[in-house]
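One protein chain omitted, others in place.
After this line comes subunit A, so read on.
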Amino acid sequence: MASEGEISLLVVVVDVNPIWWGQHAQSEPEFTLSKCLDAVMVMGNAHMAMTRTNQLAVIAAHCQDSHFLYPSKRLKGNDDTSSSRDGKYELLSVTNNLIAEEIRDIMSKTELTGNSTDTLLAGSLAKALCYINRISKEVGVAQEIKSRILVIKAADDCALQYMNFMNVIFAAQKQNILIDACVLDSDSGLLQQACDITGGLYLKIPQKVALAQYLLWVFLPDSEQRSLLVLPPPAHVDYRAACFCHRTLIEIGYVCSVCLSIFCNFSPICTTCETAFKIQLPQMVKPKKKKPKLPA
């Protein structure tokens, strides 16, 4: 259990890419975005119910922007929607209602601009980091706060966000923020790296229907408690670099000593910084010419 007064902040980043969800909802009707959000809510409630000092934030990563589902700006508005009818803990019912309202709002405002179909995951992670930073500053120096980010990913990786993603990962590592990943569909190399670098857990779920169970079992405990539990072992991460010319993953390559760009083949001039290289060939020993002996 967390020590007295220690605040544990969980930020859940849910991938609500409407295109992916729309497509998959048609093919697998038993697991839809609603179900996914229900599972997330269950986990969020569980987290907040564990200790009074636990805090929660939920961010929806859309393909247009990223949006805070909870805490949202509506919180400061009218409170008439907050009374729960089934005697639930007030905070939990408020949270659930807010999340539901916000997601309805976001989805109704979805507009197709036609350019990007990729989830803006790097941006959402960056927002999460900023939120964590703000909360740690608000709480003050004396109060300890432990934060982690849980990413629930649906759509595929976007190669264009690579740099931003890596920056986010290293920033999280510096701040000792864990990034966990729960992947619904296809493996994501970037998230594997994120989990490996920050010390979080990466899990690709075999059954989407049981998402709530996986979330509660694997991702609910915080890092201290995880060391006491038997959880799925970390997966092997592919850290190979990609060569600059073909973008293929290589194991052995050539690196320019000036600009540090990686190539799969040797070329005498680096195409990025235009430095010329010389490789010393082994010295050729010229055979001694023997003068033919003149016959006496």
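The rule is short, and it goes like this: a residue touches a chain if its C-beta (ideal position, glycine included) is under 8 Å from a C-beta of that chain, and two chains touch if they have at least 3 such contacts; residues count from 1.
Assume contacts and distances are computed from a predicted model.
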"Large ribosomal subunit protein bL21m", "snRNA-activating protein complex subunit 3", "General transcription factor IIH subunit 1" or "Serine/threonine-protein phosphatase 2A 55 kDa regulatory subunit B" - which is the UniProt name of the missing chain: "General transcription factor IIH subunit 1"
Chain not shown: contacting residue from A:53, A:173 or A:261: A:261
Residue in contact with the excluded chain [from A:103, A:152, A:168 or A:220]: A:103
Among A:68, A:131 or A:214, residue touching the chain not depicted: A:214
Where the unshown chain meets subunit A, residue by residue: 18-23, 25-26, 32-35, 37-39, 41-42, 45, 96-97, 99-100, 103-104, 107-108, 110, 112, 114, 117, 156-157, 159-160, 162-163, 165-166, 186, 189-190, 203, 206-207, 209-210, 212-214, 217-218, 230-233, 240-242, 244, 247-249, 258-259, 261, 271-274
